[in-house]
Each structure stands twice: as structure tokens, then as C-alpha cells.
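Missing here is one protein chain; the remaining ones are kept as they sit in the complex.
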Amino acid sequence: MLLIRCPWCGDRDEVEFRYGGQADVDYPADPERLDDTAWGNYLFVRANPLGTLTERWVHTAGCRRWFSVVRDTATNEMSPDIPSRRESR
Amino acid sequence: MAADSNTSHEPGRLWRNPEPKSSYDVVIVGAGGHGLATAYYLARNHGVTDVAVLERGWLAGGNMARNTTIIRSNYLLDPSAALYDHALRLWEELAEELDYEFHFSQCGVLNLAHTEQEVRDARRRAFANELNGVDAEWLTPEEIAEVCPILDTSPRLRYPVLGATYQPRGGVAKHDLVAWALARECDAMGVDFIQNCEVTGFTTSGDRVTGVRTSRGTIGAGGVGLAAAGRTSLLTDTLGISLPLQSHPLQAMATEILEPVHPCVVMSNHVHVYTSQAHKGELVLGAGIDAYNGYAQRGSVHVIENQLAAAVELFPIFGRAHLLRTWAGTVDVTPDASPIIGPTPYENLYVNCGWGTGGFKATPGAGWVFAHTIATGAPHPLNEPYGMERFTTGALIDEHGAAAVAH
Amino acid sequence: MTSSPNPHRLNASVRSGRIDRARAIDCTVDGRRVRGHPGDTLASALLACGITEVGPSIHRGRARGVFTADCTEPNALVQRLDGCPEPMLPATELEIYEGLEVRTLSGVGWLSGQRDTAGYDKKFVRSDVVVVGAGPAGLAASLVAARGGARVMLIDQHRELGGTLPDGQAHVSGHPATEWVGRAARELAENENVRILTRSVALGCYDHNYLLVAERRAEHLPVWRSSGPRQRLWHVRAGQVVLATGAHERPLVFADNDRPGVMLASAVRSYVNRYAVLPGREGVVFTTSDSAYATALDLLSCGARVPAIVDTRAEPPARLVEQVRAAGAQVYPGSVVTAATGEPGVTGVRIAGLDGNGSLTGTPVEVGCDLLAVSGGWNPAVQLFAQSGGTVRWDPVVAGFVPDSPGGRSARVVGAARGTYDLAGCLAQGFAAGAEAATVAGFRVAPPAVPQVDGDRPVGRPRPVWAVPDESRPRRECTEHFVDLQRDATVADVHAATETGMRSVQHVKRYTTVSTGVEQGKSSGVNTIGVLAETLAASSPGEVGTTTFRPPYTPVPLALFAGRTRGPLYDPVRTTPMHTRHEQAGAVFEDVGQWKRARYYPKNGEDMETAVLRECAAARTGVALQDVSTLGRIEVVGSDAPVFLDRVYTNKFSNLPVGKARYGVMCGADGMVLDDGVSLRLAEDRYLMSTTTGGAAKVLDWLEEWLQTEWPKLDVYCTSVTEQWAAVAVVGPDSRTVVGRLAPELDVSAEGFGFMRFAETVLRNGVPARVARVSFSGELAFEVNVARWYGQALWDAAMEAGRDLGITPYGTETMHVLRAEKGFVIVGQDTDGTVTPLDLGMNWAVSRSKDFIGKRSLSRPEMLRADRKHLVGLLPVDGHSLLPEGAHLVDQRAPRRPPVPMLGHVTSSYRSAALGRTFALGLVSGGRERVGEVLRAPVGGTDIEVEVTTPVFYDEEGVRRDGAAQG
Partner (left out) sequence: MTVLHRVESESGVADTATVTAERHSPLEHRVAEFERSAVHGPRGVRLAEEPFLTQLDLRMPPSGTALRAVSEELGLPVPAANRVSGDERQGLLWLGPDEWLLVAEEGRAGELLGVVRSAQQGEAGSAVDVSANRTTLRLSGPMAREVLEKVCSVDLHPRAFSTGHCAQTLLGRAVAVLWQVGREPEYRVLVRCSFANYLADLLLDAMAEFLPG
């Protein structure tokens, strides 16, 4: 049960969150201009590193905000992302 | 131990522990079930015996050591049914062929349906199975109770069992013994197993791979087959090949040894658990992956709590069995819950990965087609649909219905 | 008095023990009565009665006896029979109570069909400092951390605090150590920031300092005396963790080392000092280190004889030797026990010399005894530390695996758990770790000075022996040198494993099954590693390494993990405010997600088919009513709401006029249909979106995800109002009349209230409502929405308004039929995540002029294929035969034997009252081009012939939705 720091609500248990995979994958500005390979990569290919991964979580049972954190996929050690480029408004 | 003989093995001998040669015709990365089966069929079907299987840890110590050993072939889609049933037919002969008792038991597999939509989906799968020549029956709750009396089929349940598909030919096999049986035969045919040998990258020349870099030095290779499960994309990343793989922890658990109570395999997507009793007597239980990516071979405890709640709901008799041990593997999951088996942009590099939560059952079948792909340079008809280009064209083989729960 | 029922119980003047002699407890073991006292475990009670033997071993049926006094017990496993039977409980941990009844086992337990009525509870707490283990080290850590003001939790698996101190004779500040324990316990108990959990096992230490603790609350009580939960699973999130889990003594491996009467030296001490039980009158001690000398002294001080202390070390510490000699024992230095003799129980040992190379020397001598206390050294209990990723290393001085440098983990390991075996050292480490942990957690505190202690102080280095050589046989034949008593595995087995080519301890474990029993290697693991290291000529056990440490620390019932999540609390049952009305109407319910939805309302014993035909007929010819309160509702508000909806729906919503409603489809980025529903435009900047029942939460999440992570600049806010509203659909030619009565202020005429319009009004009962003219049946229909708390009133009012017209409640099954007759899809039934809007023939809803989520995916090569599966209508040629849902369709000419190429499958299939026949929807390869073709559906050995049609079966012109076709 990971302890995840929601930037808004504070430390909460993993069960309150949903995982969103790699962070900062932009929706292509003009999808129609991408070839099938590039679009396929956008749809399906995500980073899968052994080590640090900047990833997204959403606090589904709490404030429902998306945010990113950096986690080591080998140890699960987590640190909040600095600064949060997106997912804020 | 000299890498000398491929004569028949001493009694009890499973494998030699040779020093790696400087190069091999074929290098297989990963001595899991798939790597072993690939080496076996390379030798048996294609006469390719100058093969090394490189393993970063101990032989078959990855997911092969951790899976809940469920074998079945009642998949929905044609390519899946063909591939998994090919595997099941091989299982039916493998123990004899390898002359090794690995407790392959066709005790039957029940896939439960708990909602009307699950009933539709399950029957759709059963109908498809029939037309594909895969044994499948649709059972009512009363019939289920006959197959598995300890299962609570009463309407009392929060999500009562409305029916189940039943594959009598499905069952379990003792995973470790399967690996040793394959390893022994490979070893006898001259295949080298190099353990504690982690592949860290490749040497290339143009669009060919010429060898692998390992923790024990560079080893030349005429062809390379990747069968590294959860760590596959780490290797392809080094070549700039992006695979749609995500590696997740998948947990399982066992109880103490108990007298036989559980006659078959039971799987439930809806309440998310699957159970069987191993030949030794322990109950073996599993469920779905942990949500996040991870290589730690451990997961979160709420996943286990949820699946044990489901298990005790379905099997009230399990309440006082004891949780003895929990563990986890690292499974590589694809977007369509089907594997990737085939060529890569490098002409002599092949991948077999993405088996996610359910590749044990495919072990011989996957080895068969992957060996064919490596030996001939072209996919076997059975793995033709499983190339990585499907994620570009959109020709996915979406087995989420059949594979949503790990198994 | 004839004979004492506890012949081996020590006189209170010799050892008081921590038992209550004033009260006797009777239990039954294998049908025999066993008497003990409060404070006894089943094992101590057995030994007190002179019963050493327990169930025979699993594979070889060899006699076995109580071997330990703790959770490492390999032999004395019992099946509890009283109450709900429970398998494989270690007698050494089982506290006795009146009425306890057990049967001894041979390594295999059984499950009974008896229903477990006990309660299992969970608790979720946080704590600044969690200390596992209440021995001297753990107590010390807790005391200091608590003094600093931290919230402290102290966890120990035993009923008493003190860890192993009550097993020994140590002194603190000149008083028995148990007095120090008592003082510490009082201080902790009085501190309101401290929570002490006894009888509680820390099962696992997980990522981010999450601990799982199983508390036994009522297990030591007879069933009739226990109230409240039997066990409780604590979920503890710790700021800092201190592990003071102690050490487990290792057995020794020699010929016939499994005989009843062979026992761990520390267990002997425990039985003598804690339970006042003398396990034998002639005790040989066989040891590799200092600690077992205390066992000898304990035995001697109780009047037992110690004919031999066999020490592997050539030069045991002189002080110890003198001490035991003075007390009357003979020491055999540089010696080993080569074999235990006797059948079945130990009657003697054979002792031989052991030279510097580990070979036997001299002629073995035989010494008689009825007890053989063995100590192969100690294994620090590193399980919890290692579970969450801590690494261990071999420490040759300790002769055990100890925690490697904490390596960034916040768990601090202290005391015997890190190989510190002297009491002063344990206290010092405990104080220091407690202070450190509290300080890091924000409660500054300094460790106190360590009090004066004596006793139990090891001085000499151990000389471990992994397997005593056999007097005559080579290793590969040492089939009675047991390394794992529970799994009946021997030195010969380990050797055989290596002969197969196995080098890894992981392989050897799996080959021999060593360490896979309930003790999980606590007693068998390191000896096996040692034997393996020797066999492989490895430099040390460290080179071989350990197997993986995995939770749980000790086995726990599965029901404990299920906790409260059982029966009716397994998953929430969600119901609408009209639920009781459906129940009263005799509805049969179906599970849709967590909702219970009325599926149909059988009258007078109708089956589903009859009821549904009746309900359908009412909707098509009269008036019918459905509870649609489960539909998801989301208010989408903001100046950019129109732009936003244009992006998430495949069709346009920006041009929807205020006051009107529109049906919309959403896709995932992959172009596959995700959800659908009707959205109302309430105002320029405000929409009310509806989603499918199952899609409500998913769609809200989906909208938020895009808003927050892709388009944060849009001025749009989404609020779930699913449960703000209750709604009914009033359907059928007579619905206008009913709604007119229900909402007298509303102009319900065709002209006054057009299709896809909505209005606000007040119902006749005074309840404010929003009425929309939407239809999911093709029939004239109204959807009436009211605030949730008026839901039941709405239902009643509608039923009342339609009573004379025979208004008929209908369920989801009828709803499915009605919509299917019109070719309307149900997402999730007619789609399965692989279907695009174009596959469904919804080109009209797919905008060409704007981008929307998933659009790009629709032009991938696979999506453009002519043979994609299209939604079509299917009419069985024989209008009576009903296609089973899920059946597949094949070409007329398709082969009859597998594999049969399939063209598609039936997604929905019903009998239609309106059509007077059966019909279906399906997804069929190139289906739109096949209209008119006849295909086969092979089902259960027969074929059903079906004609492919367009998917709209009823009222293709769409005239009925305005009620025009009313007859």
C-alpha cells in the first residue's frame, strides 16, 4: 500500500488513487498530421523504465485532481514532482 | 564442468553449468519457461543446437517460478484460441515426451459469470471455442456445484454465480518441474544454460544484431531471441525499439498443505480471484496486477486483501485456511492483453513478450512458434497476427474479456 | 491424590513460572485429556504431562516431538477441533483454554465445511514510531520514543511483554529482568500516546512503512466466552519503524536429529523458566556457542542431570566451563553429537570429537539421556526487515545473516535481530534507536544511560557446524540428517539437488521443498544454506545467500484478510429511492455495476419471457414506467463547455440550442466507443450530460482527466449530479396523458413540447421537476426528473396518474428489447471495446468538421477495412427460434468441423411482442454489405438460419416517437 502525497489533500493510501502511467504525454497538437506509427506510439507506447519514472496519479476518492510524482520503479520510493508542469489550473 | 557432452545425462542430472562460449548460432535471453521451450523446439524441430540461454538470475526464477500454473485454451478470438490450444495439445504430450513427471493435471477450469453481461460474454466465448475446436461447456449453477462442491453457488452471494464456462481439458502443472524437464532435455541436446548472466545490451552492425553484452562479457550471436518477460522493453529500449509494454507486479499466494478439497481451477473476473489446489496440497490463489509499473517483485497488500475477500466469499470453507506466503512477479502487459511474438526492425532479432498475466499456459506453444520464427526468419502462421505492427495498424487482438483477470 | 496430572511441572519453589497454578485447564489432545494452567501453551501443557511425542512426520512417518517454544515449530502442528476447525496451528503458540480440543497432524491439515461465525475486524491507524518486538530492545526503544512524546505503537506476538527475558534469568539493576519489564510495561501503559498490542504478529513490512499486524483477540478464549471480533488486522502506517524482533535459535543436523526429545536449547529454557516445566530429567546439551550453557545451568538448578555438554568449539570460554562443571556437568569440547539414539524417543547420544577440518575423531562414546538440547547458533529475525527490500549479509562473527546497512530504509533493526546477543547491548541499541526514530519523527529526545545488567552474556565466538559428519556414510547418503523436519528433507536431499546441477539455493529450496512449510525457513533455512555452501565448496553461507523473505511472518487465516468485506458488506449494494416500490411490485433484480436494477416484474408466477412480452406490449400500446435513476448525470459548466463537449463527443454540441437535448457518443483515444447518452443544454454555458449506468464514474473521470491534464486553460467545471436526481421514463402512446396529469402545468402536446426538448415544471403533488422528451424505445416518451428525495413520490404519482390506463412498470430487460427493436445500441452489450461508431453505422454522429478524442484512430488501416464487423439486424428465418446471445454466425458454406471461420456474433436477442417474432442484433464482418444474406448460427449441434437485416426493426420512419401512430 503505497503512501501517496496528494499535493492538495496530503498523504493518503494508494487505494484512494488511480494510476495514470507515464506523465507528460501530450495529446498531439494536430493528430491528423501524424502518420500511423506516430499515432500508434501516442496511443500505446509509454515509458517503462527500471528506475525513476515521472508518473501521474489521480486522487479519485479525494479531491479528484491529477498530479505527478517521481517514483523509482525498483524500490517504489516516491518524491513529489517539481514543479508540476501540467495538471494544475 | 566442461561443456563437453551431449550424450545422455547421468541419473538425476538436469543441467551442466558451462562457461559461455564466445558465440552461438542462437542466443536466447531469459531462461523462463518460454526461453526454455524455445531452445527445446529449436533443437527438436529445427536441429539448431548451438544455442545459449542466458539468464540474469537462476534458471526459471522469473515468472516461471511464480505463476499460479493455470493452463487453459478457452480464449475468445481465433488467433488466441489457435495459439493457446496448440500449446494445450503440446502439454498433453509433453510430460511423456520429456520423460518427466511434472504433474500436469487436466482437472478442468471453471470461469465464473456473475452478471448478465458476463453471462453473454462467457457464452460468446464458449460458442467461439466450440467452433474453434476448443472444448468448452456452459454450466448452470447446479452443474457447477457438481464440478466444484465447495464453491458457494447459492443466491446468497452479493454477486451470485450465474453460470460458468468449463474447460475440462484445462488444469495445472507444476511449474518448476516443467522448467527442469525442459532444461534437462535441452541440456542433453547441447544447449548451454548460462545463469547469473545478465544481458545489458547488444552489439550491432547495420540492421543486424551481432551479439549481446552481458555481465559475463560479450557473446556473439547469429540470431537473438528475447524471452525476458517483464524486462524485455529495457533491452529493446537500448536499440531504440519502442514496445508497448508496461511491467507490473503480479502477486500470488499459497496456504499451508491441506487435504484435497478443491477439485479443479476456479476463476472469477468479476470478484477477481482465481484458485486451485496444487498437487502437494497447498491452495494457490491469485488475482489481477498491481496498478502501477514496478520491477520490485512485490506488490501492495490491499490487492491481496481484496482477492482473499473474494476467495472467502466464493469458498466459505477457505476462511480458516492460512495464508502461508505471498509473492510477486513482474509481468509485461500489452494494450490488448495479447503477446507480441515476431520479428523486429533488426533482421535477426526476435521478441517474445507481452504475455502479461497468462503466458505459462502457452509455454510449449510459444516456444514452438518462436523457435520457428527464429529458425526460419519468418513467423509461424500461428504467431503471424502477433507482430508488433498491429499497434500501428490497429489490428489488435483484444483479449481483455478473456484475460481481464490474471491467470 | 494418586498421581500428579503434571508430572513434569516444576515445584513452585524451584520455578514459579508465569502460570496461574491456582486454576486448572483441561484440554483434549488426540482424545486424551491434558491438564494445564492459564499461561500454558498447548506445548508446555503437553510437556508438563510428560507427552513429548506429537504427530508423525509428513512423508516418512517418523516419530516427532515438540521441538521449540515459539513460532519456528516444525513438528507440533495441530488441527483445532472445537469451534470452527482450524488446521496447522503450532502447539507452541497456542494458548490453552477450557475445552480446547485438538488433533496432532502430520504436516497436512484439513478444512471443514463448518461455517465460520467468528468476526474478523480491521483497523487503520498511523503512528510516529512503530516498534515490533517487546523484548528488551523493543521495550527500550518504545520507552524512549514515548518519553519524547511520539505516538508509539509496540507490537508483540506474545501475551506478555519482555520478549525472551522471562525465558531466562537475567538481572537488570540487580533485580530480575522481569521486574524491569514490569516497570517498563507500566510506564508505557500509562502513556496515552502509546498503544501496546500483544498477541499481535507483525505479518509484513511493506513499502512506505506500512505494516500489517494480526491481533488475536479471542482465540485464547473458548468460543462461548469471546465477544467481539476473534482477530483484528491492523493496518499501520508508521513514520519510523524499529524492528526488535529477536533471534531464532538454529537446530543442529546430525543422524536422527528428529527424535522426540531433541529440542532447542532455548526452548528448554523457556519451558523451565516461563512454564515451570522440566522437559527431561537427563539432558545432554549440544551447542556451537555460549548460550546453551545457560540451558545446562537451568536444568541443573531444577534437579535434572546434565551428563554432557557437547561443544563444537575446542576451547569454550573457561568461565562457562567452570560454572557448569561446578554445577555437576561434564563438558566435551571440540565435540559433536553424531547421532541421537532411541526409538522413538531419545534415550542417548553418541559423542565424537571434531577436528579443525570438521572431521570426526576418536571413537564415539555413548551417553544416556531423555532430552537433547541443541543449539546450532542463532538466526537474527530479519524477515520483516528483508520483506520490503532490505538486504542481509553473512556476519561470520555472529554466524548468521544480519541486516545490511539500512540502505535508505527507515527501518532500524536492533537487538538480537541484528545479531546483538548481550542484554546491555540490546538495551543500548533499543534506547538509541527509539531516540533516533522519535527525533526524526519530530519528537526530540535523547537516549538514557543503560542500566547495570548481568547474565546471558555471550563471550566466545560460535563455531557453527552445518551438518555433523556421519560416522560411516558419505553426505549423499545422510538420509536421517534432517535439515527441515517439517518437510522431512535431509542432507542427502540437498546433496541430490546439487548433483542435478543446481547451484542456487532457490533451486535447492524448490527441489527439496525445504523452507516451504509453515515455519518458512525460520528453523530450516540457514542450516540448509550452510550445508549447501559446504557441498558447493563456497567460502561461506553468505556466498550462497538466502531465499526470499516474504510475508506473512507467520500464517494467518484467510478470513482475517477478508475482514468485514463479507456477505452483505462484500460490496455496496446501490439502490435508487424507488427501490422499495420495485420490491413491493415483486421485481427480479439484476446487478449492474454495484446497482440493483429491476430486471422485470413477474406477475402471478410469470416467467421472464412472459413478463417481458407483457411489459413491452404495455410500452408499445399503452403506457409503461421505468426507474432510470441510475443513469449518470454530470453538470458541465463554464464558458468553454460547448468547445469541451465538441472535443469529447464525436458529434457537435456547440450548436445545440439552449433548451434542447441531443444524443452523443464518446470514444476513447483509440476510436472505440466508450459511452453514450443524451445531453441537455441548460444554458449557453451549462449542459447536463447523461451517461450509461455503468459509465457514470468512468465518464466523469474521463472528462476530468482531459480537462486537467490536456486542456487546463478551458473554463469548464464538471460536477456529478447522478444522485441529485431521481428519474422515471414514462413510455408509450398513453404517456402524454399520464405526464399531462402528472404535470398539469406542462403543455405536453406534440406542438407544445417537441421531441428532444425539455422543460421545468411543478408536478401536481407540488414537487418541482424537469421533464424531457427523450426516447430510448422509439415510442412517445417522457423522462421526468426530480430531486432525489422525491423519487418515491414521483414513482407513486406516476403510477397513480396512469392507473386507469394500466400503467405497467418495466425493467431493464424490457428496456433492452424496446431499444433493440429500434436498433439502439447498449454500450457494453452491443459493443465490447473493439467497436467504433462507424462500425455501429453511426456515421451521422461522427463529425467530419472538428477534431474529437479518438478521431485520428478511425483512419488507421484496420479501421478502414471493408470486412470490419458492423452492427446489423438478424432475423431468424424461423421466427420462433431465439438466437442465444453470444452465438456466432458462419457462412452457409462454412465447414461443419472445427475450425469453423466465424463472421461475427449475436450481441442482443429477444422475442418481440411488437414484431410477433424473435429478432436480434449482432456484429457481423462486412455486415452492411450482407443485408439480405442468410447465415447460420451453430448452437448446441443444430443450426439456426438467420437473415442479415438493417438494425432497425420497428417503426423505421420514426413516427411513433411523437405519438402520431397512436391507434
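Going by the order they are written in, the chains are A, B and C; count residues from 1 in each one.
Operating definition for what follows: a residue touches a chain if its C-beta (ideal position, glycine included) is under 8 Å from a C-beta of that chain, and two chains touch if they have at least 3 such contacts.
Being a predicted model, the structure only gives us computed values, none of them experimental.
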Subject >> Chains in view touching the one left out >> reply: A, C
Subject >> Sole contact to the chain not displayed, among C:Leu100, C:Ala435, C:Ala467 or C:Leu682 >> reply: C:Leu682
Original post:
With respect to the chain omitted from the figure, which of C:Ala189, C:Ala446 or C:Leu569 is a touching residue?
Top reply: C:Leu569
Subject >> Residue among C:Asp715, C:Asp804, C:Asp867 or C:Glu956 that touches the chain left out of view >> reply: C:Asp715
Original post:
Footprint of the hidden chain on subunit A, which residues?
Top reply: 8-10, 12-13, 15-16, 60-65, 88-89
Original post:
Can you name the residues of subunit C that touch the chain not displayed here?
Top reply: 119, 121-126, 151, 227-229, 235, 237, 564-565, 568-569, 571-577, 595, 635, 637-639, 658-659, 682-683, 686, 715, 717, 719-725, 745-747, 752-753, 757-762, 765-770, 785-793
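Please note the rule applied: only the chains that are shown with their structure count from here on.
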Original post:
How many Å are there between the centre of subunit B and the centre of subunit C, using C-alpha atoms for each centre?
Top reply: 23
Subject >> Multi-chain contact sites of subunit C, meaning residues that touch two or more partners >> reply: 206-207, 210, 235, 389, 670, 857, 860-861
Subject >> Contacts with 2+ other chains: residues of subunit A >> reply: 1-2, 13, 18, 36, 40, 43, 75-76
Original post:
What residues on subunit B touch subunit A, complex-wise?
Top reply: 231, 233-234, 237, 242-247, 291-296, 300-302, 335, 391-394
**OP:** Report the residues of subunit C in contact with subunit A in the complex, numbered from low to high.
**Re:** 124, 206-210, 235, 237, 389, 408, 669-670, 701, 704-705, 708-710, 712-713, 851, 855-857, 859-861
Original post:
Okay, in this complex, where on subunit B does subunit C touch?
Top reply: 1, 10, 12-17, 57-59, 61, 65, 78, 81-82, 114-117, 120-128, 130-134, 150, 156-159, 176, 180, 187, 195, 255-259, 261, 271, 280-281, 296, 298, 300-301, 304-306, 308-309, 311-313, 316-327, 392-396, 398, 400-401
